[in-house]
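One chain of protein is taken out of this complex; the other chains stay put.
Chain naming follows the written order as A, B and C, and within any one chain the residues start at number 1.
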Amino acid sequence: MIREGDIVVLYDRNKKRSLFCRVRCQQLNLYCGRINLGDIVGKEFGDRVFTHTGYEFFILKPTIEDIIMKGIRRTTQVIYPKDAALIIIKSGIKPGDRVIEVGCGSGSFTIILSNFLGNSGKIYTYEKREDIFRIARKNIEMAGCLANIEMKNKEIREEFDEKDVDFVMLDLPVPWELLPAVSISLKSGCRCASLLPTVNQTEEFVFALEKAGYVDIEVIECLVRRMLVRKGKTRPEQLMPSHTGYLIFATKVSR
Amino acid sequence: MIREGDIVVLYDRNKKRSLFCRVRCQQLNLYCGRINLGDIVGKEFGDRVFTHTGYEFFILKPTIEDIIMKGIRRTTQVIYPKDAALIIIKSGIKPGDRVIEVGCGSGSFTIILSNFLGNSGKIYTYEKREDIFRIARKNIEMAGCLANIEMKNKEIREEFDEKDVDFVMLDLPVPWELLPAVSISLKSGCRCASLLPTVNQTEEFVFALEKAGYVDIEVIECLVRRMLVRKGKTRPEQLMPSHTGYLIFATKVSR
Amino acid sequence: MIREGDIVVLYDRNKKRSLFCRVRCQQLNLYCGRINLGDIVGKEFGDRVFTHTGYEFFILKPTIEDIIMKGIRRTTQVIYPKDAALIIIKSGIKPGDRVIEVGCGSGSFTIILSNFLGNSGKIYTYEKREDIFRIARKNIEMAGCLANIEMKNKEIREEFDEKDVDFVMLDLPVPWELLPAVSISLKSGCRCASLLPTVNQTEEFVFALEKAGYVDIEVIECLVRRMLVRKGKTRPEQLMPSHTGYLIFATKVSR
Partner (left out) sequence: MIREGDIVVLYDRNKKRSLFCRVRCQQLNLYCGRINLGDIVGKEFGDRVFTHTGYEFFILKPTIEDIIMKGIRRTTQVIYPKDAALIIIKSGIKPGDRVIEVGCGSGSFTIILSNFLGNSGKIYTYEKREDIFRIARKNIEMAGCLANIEMKNKEIREEFDEKDVDFVMLDLPVPWELLPAVSISLKSGCRCASLLPTVNQTEEFVFALEKAGYVDIEVIECLVRRMLVRKGKTRPEQLMPSHTGYLIFATKVSR
């Protein structure tokens, strides 16, 4: 049963569009009439809600993708779900692991990590800018993920506060500058990753990783294309995001 | 500390190749000499091991991708990590959820689900063919994932044994045939997914989903291209997998 | 030397943008001042021209791509240069050949064919809609290509007027309906082609080609991605056209 304060997705079947919102005593003015969000309380996911003109919306449970792409307030470029998914699968982590993230940004990847690592896991996330930090905190709170996340509004100088972590995500433009700190905190045999928009940053990071003795260095990019399936008119979408960034992975070994 | 029976990846830095193996008292004959796998016992991930000719390998902790792509014995086409990652992120599931998988196949996606849902989660996986079922069981056992997986060597006729599940993965060529069963077992507001190689199957499944009243139906395909980063010679790989399948997602709503 | 009536491209080096225009006694109001187009007369390609505020433009010779993408007035979806280029290379035609095009549309591919086949070649292009036909005629005239093009404002019923042609391009939504006519007019051992937006049309055309005994049937799609090369910031463009259509080619054989 949906309660006040829950987050939901309202899906419009006609327009194939969806809205992300929090259930509370409030009126929402839409392109097709007004919805009283309070009416959603007591309903179940999958139920309908109607505007004052009788326009139908389905109440859906937000996926992680909905939260990242529609729910959070963005300050910096978010890590797209397609890239986040690959990082999770290639990171070598499992529920219960402890990980460091540098560059909390809007908190989107932090939320994904939180979801994946579960209650027994732990995420330590660093963000040096205070304004960004504050918004990330609100986003993470909205997603209900604060329990296993420790947020730190500070810059890394020499070392991270944590040692023996299972994964380090470096989401900042100059990940190579933090490599000495990563090498201290990351368990041997475990991986670190970064997402970088340019070839030049990618090269600089890879060369730094090689110099620092990291192995199994991998660089990939991921493209996702939507298919529009309609009777007799099935075709790929006509415009798509063609670049977010290069994903870099590497494994630390013992000296 | 690595113990007998553990699974490890042996990484060859020169050839940028890796081997997947289980640590036990056994000799491995490689292109560069013999390795005594028993020598690995007592070492840590990230350490080295040498062949009798002194050739160096790094001992790495297998990622989920290593297990799927190198560790398991394949009977059917496996779901690639790139696709598995997207299914996880778009499924709406979180650790602790209960899910059904139809078409266990080699057990690759079952292992990924197990890893993601954690100890508090549960996967019910159906496989009708006995020969495939037996190999899947061994693969899942090798990956150490049996705890939260219930394997069923039977065909679905009318209904699944489980009700009120949070996600259903249909990894079989005719997912539309099981849609009535899915509609009984899947919670409203939750999603089901399939991975289909052809446009025609994709169309048939999408039309069946529409007819059954499912909403937020999405079809995507995912391409991953590797970049080879080398001083002055950085370029994309020259050959890549250009199709595994179309990923289809849909959300069940209340009647 | 550029003369009145010539077509030119004005290239803005700062904004990396270009304008397509015809040289005549006229003022052009731009985002950066007024240009007197008459000033271009007597200059050479590669020279500069300035707005009344001193803003610099380079006068470039239009490529076929400039003409198609910026010069012509569009009525229907044009065949993109990337697709047109592949059709030319896979059509088996050479300067001097005679070809039929059905669906003149905006005349973009007609212009490309004209350019490629040269003075000794001949294009017969059919367009049934009069409004579209008239605009195509103006576009082709603007591009200076009328000499080797014969334009026909009529619908094909049974046969084309021409026989023994070296290539037939079917740029209409139902190319299979014209296949009997193509089989009469196309030389044996020569090819026909079509560009179709949906998978379903592609299937219908391929099955019709197979039934009619055509061989070497090929279906491809072409994606072009731009790279932005800048010191230390080289990366692919972030948004790109991800679908224009499927290109279908087939070769007629003797009965």
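Just so we're on the same page, a residue touches a chain if its C-beta (ideal position, glycine included) is under 8 Å from a C-beta of that chain, and two chains touch if they have at least 3 such contacts.
What you see is a predicted model; the values in this text were computed from it and never measured.
When the whole complex is considered, the residue among B:60, B:199, B:215 or B:253 that touches the unshown chain is B:199.
Considering C:60, C:174 or C:212, the position touching the chain not shown turns out to be C:60 (whole complex).
The chain not shown here is touched by just one of C:22, C:74 or C:90, and that residue is C:90.
Of the residues in chain C, those that touch the hidden partner chain are 11, 13, 16, 18, 44-48, 58-65, 81-82, 84-86, 88-92, 94-96, 112, 115-120, 187-191, 199, 202-203, 206-207, 215-229, 231, 234, 246, 251-254.
Interface residues of chain B facing the missing partner chain: 197-200, 225, 232-244.
Throughout what follows, only the chains that are shown with their structure count from here on.
In the contact between chain A and chain C, the residue numbers used by both copies make up over half of all numbers at that interface.
Each chain gets one centre point, the mean of its Cα atoms, and the points for chain A and chain C are 43 Å apart. Across the assembly, chain B contributes residues 199 that each touch 2 or more other chains.
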